[in-house]
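All protein chains of the complex are present and in place, except for one that has been dropped.
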Amino acid sequence: MWSLGKRKTSFMNEMASSAAVTEANPAASVNYLNYDKSIKSWLLTVDHKRIALMYLVTVALAFLAGGILALLVRIELLTPGKTIMDVQTYNQVFSLHGIIMVFAFIIPSIPAILGNFVMPIQIGAKDVAFPRINLLSYYVYVVGIIIVLLAMLFGRVDTGWTFYTPYSESIGTPILFVTTGVFVAGFASILTGLNFIVTIHKMRAPGMTWNRLPLFVWAIYATSIVQVLATPVIGITMVLLFLERVLSIGIFDPALGGDPVLFQHFFWFYSHPAVYIMILPAFGVMSELMATFSRRAVMGYKFVALSSVAIAFLGFLVWGHHMFVSGQSATSSIIFSLITYLIGIPTGIKVINWVGTMYKGSVWIQTPMLYALSFLFLFSIGGFTGIMLGVLGVDIHLHDTYFVVAHFHYVMMGGTVIAALGGIHYWWPKMTGKMYNETLGRIACGLIFVGFNMTFFTQFILGSQGMPRRYYDYLPRFEHLHQLSTVGSWVLALGLFLVAGYLLFSLKRGKNAPANPWKAVTLEWTNTTPIPHPHNFTSAPVVTRGPYDFHLAPEVFGYTGDGAVADAVPTNDAPATQA
Amino acid sequence: MGENGTFWLPEGASTLSPEFDSLFYFVVIVSTLIFLGVVGGMLYFSFVYRRRNEAEMPEPVHDNKLIEMASVVIPTVLSLIVFTWGFKMYVKMYVAPPDSYQVHVRAQQWSWEFDYPNGTKSIGELHVPEGRPVRLIMNSKDVIHSFFVPAFRVKMDVLPNRYTSVWFNATKTGEFDIFCAEYCGTAHSKMLGKVVVQSESDFTNWLASSQKGSQTPVEHGQTLFTQMTCNACHTIDGSPLVGPSFKGLFGHEVKLADGSTITADENYIRESILQPGAKVVNGYSPIMPATYSTMASEDVDALIAYIKTLK
Partner (left out) sequence: MATSTTTAQVDSNHPTHLQHHFVSSEQQFDASKMGMWLFLITELLLFSGMFVAYTVFRVWHPEVFDHSADLLDWRLGGLNTLVLLASSFTVALGIHYIQIGNKKATVVNLIITIVCAAIFMTIKYHEYTGKFEHGIFPGGHFHPHEAFAQYNVPYAAQFFSVYFVMTGIHGFHVLVGMGLLTWLTIRTARGDFSPEYYTPIELTGLYWHLVDIIWVFLFPLLYLI
């Protein structure tokens, strides 16, 4: 734990001191990073931008921890039988990989980092509606995760991240910590979602109508609704599991008169909408990237915006598709399968509209755009395989095999993580005032793309061939595919470490970034880089154009396209600093 | 992968596997075609519309209602086709043929036990005859397991508090893997088994030779019926006593004290033995003692098998 604090401190100091050296723009020398460099000013900040960066550090560490656990799983699976660890260790390693990746990494990821940083500025606000609750949310998240990790001190956590009863009730004391930790961490998600909903409703700048909201904001809005409505259900599920362990209340444990399938219903009622918490923000990032790097408004704006809301709503109706073989009735399975297809439709609308955005656009290939294109490739595979799993008869064979593992890694990693990386690269100059090395950016993206497909496409085949999941040992005929998958994981890890390396390096030695390196026209690009202190805008913006109206943005492109008047008051950035 | 399988799928050995395989390949192919369209379009546009100079300003976007409608209608049509096909197949997978050969499966951490109608028991190896529908009635002794035979394309969770069932009709002789497909603890990946599909004659011989003079489940159940004094309160000739008669009970509608009706299936009988007050039959008092609540699942299975014979 000490190294965590130390790295965080030096990271903060590096960012702060390098930002002060920016001096390309004297007027921006007092910015949100350097106005106060003390630890206390960071730990007690109520500035949404600083909170976003704290989340970035913690979430990145969670990703590192979860990622190392994944590498260990894959090394163990190089050979059948024991490779580097015994079966009880393995079962805990894969369980913790899932728990950390889901609760500590991916659920907060884009909303807590990019949502916090970018969304208020994109709507022209000074901060979120409840800045102190925002800070509280961060600490609640950290405490929750610590409680979950403490469980390891008391025994074996080897239930998988799904904690199915009655097995999860047989592992003893650790389940008390895990349930408490998830309950607490869930509150962070609820508070963030609540904060964002109120912010988007109440704090938009004058002229920022719902139809002019950037699609990233629409995505964050839909995500926040899901966070607020779904997370309490995992909360009560954890409470009931806790009480069953402590008071033997007999709700899920058949030995006490309970029903284990009831647990599955409760669990998936949250956990399915949770996957939309994971992917909707990624869709939002995608819209921003496609627009900026095609220099064209996203095609079908209204459809894309409303499809986010449709997905959020439909996501609550399909939880039973995780339970087709659970023993639930055929009628339930049929209904859940039918509605599952419906979710594919708004998702398909988005993909078609993103590709259509490039049509007759001005496509600029930079690292963020490479991630966006990778997303289209990888998420499409994930999405189609999701539909396949929704086909009733087919799911019977594929359920609980590596096919499912491959599917969700394609959507969560090939989708959310790729989009998050794209977003972090896109907004990196705005957040840090620095540019990263573009060549390394492209190389890393390539490594990640190749490594990811090597790791996970093989797992589709393993699954359809019958290899079950959560297996320590396996039949010899699956060995070659497992080895291919493991080697892929090394390539993937190399790419990810390269990203971390050059991003951290850019803080110290990177070129100072101009205010608007991508020539984007959403509000966050209209002020200096990094963002000034004390307010996001030198004067309150009045919005008169849509979020992707490049042709109405003379202050960015140096000319007045068709006579439209510049709206956002030009910042202290002189035009010469715009490259 | 495997001697006779394809790139994607293992060798199919049941009546359902050809249909499964067709649907699977159909969805794979359609998905791949659409995927190639999306990725192809994306790569093509990236190249053809690449930025040629810094000041380029594309025409503003105009909404194309036709594309939007197409991207709703086409996926919907495809979805309905695939759903209907999957639904039909699922119904076939769900409903076992009426004359299926029934085997009881008991799952426990970490092995599979099989009980055959003639009293034979086997551990780890499920012997079945080729070309006949086999229905498995499954129960777990501890946590949730899942019975998975990739070659037959069947899977069903095995629960501790009730029976689940699955059926198949094996079309080839040979040995096929059984996996446990629901994480159940330390040795989950070692909870393997084999389905041994034999010709009718080989199967009959195996059943006879493995019997070792043990009772069939039906005989065992008949013994238990008197041994555990069920006959003190229940008759087998139709006349009501302290409790309802078992004659003609299985598979028929029962009216309960609260007015609702329920079909007397395996789960109903199991619950009535282990939790006697849960569903009291109309016209009787809830006085069945709770002493049977700890009955071993083998004995419950045997009593059910016996009651099934009382037509």
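Each chain gets a letter, A and B, in the order it is written, and its residues are counted from 1.
Assume a residue touches a chain if its C-beta (ideal position, glycine included) is under 8 Å from a C-beta of that chain, and two chains touch if they have at least 3 such contacts.
None of these values were measured; they are calculated from a predicted model.
J.: Just name the one of A:Leu44, A:Leu256 or A:Ala500 that touches the chain not displayed here.
T.: A:Leu256
J.: Touching the left-out chain: which of A:Val30, A:Leu43, A:Leu61 or A:Leu229?
T.: Within the whole complex, the residue contacting the unshown chain is A:Leu229.
J.: Could you tell me which of A:Gly81, A:Gly172 or A:Pro206 touches the chain that is not displayed?
T.: Of all options in A:Gly81, A:Gly172 or A:Pro206, contact with the hidden chain holds for A:Pro206.
J.: In the full complex, which residues of subunit B touch the absent chain?
T.: So the residues of subunit B touching the unseen chain are 257-258, 275-278, 280, 286, 290, 293.
J.: State which residues belonging to subunit A touch the missing partner chain.
T.: 125-131, 133, 190, 193-195, 197-199, 201-203, 206, 228-229, 231-233, 235-237, 239-240, 243-244, 247-251, 256-259, 262, 266, 534-535, 539-540
The criterion applied here is as follows: only the chains that are shown with their structure count from here on.
J.: Sort out for me which residues of subunit B touch subunit A in the complex.
T.: Answer in residue numbers: 1-2, 5, 7-10, 19-20, 23-24, 27-28, 31, 34-35, 38-39, 41-43, 45-46, 49-52, 55-61, 63-64, 67-68, 71-72, 75-76, 79-80, 82-83, 85-87, 89-91, 93-94, 142-144, 146, 148, 150-151, 153-157, 159-162, 164, 177, 179-190, 192, 275.
J.: List the residues on subunit A that touch subunit B in their complex, please.
T.: Residue list for subunit A touching subunit B: 87-88, 91, 158-160, 164, 166-167, 170, 254-255, 257, 259-261, 294-303, 325-327, 330, 333-334, 337-338, 341-342, 344-345, 348-349, 351-353, 355-365, 373, 376-377, 380-381, 384-385, 387-388, 391-394, 396-397, 399-401, 461, 464-466, 468-475, 477, 481, 548-551, 557, 561.
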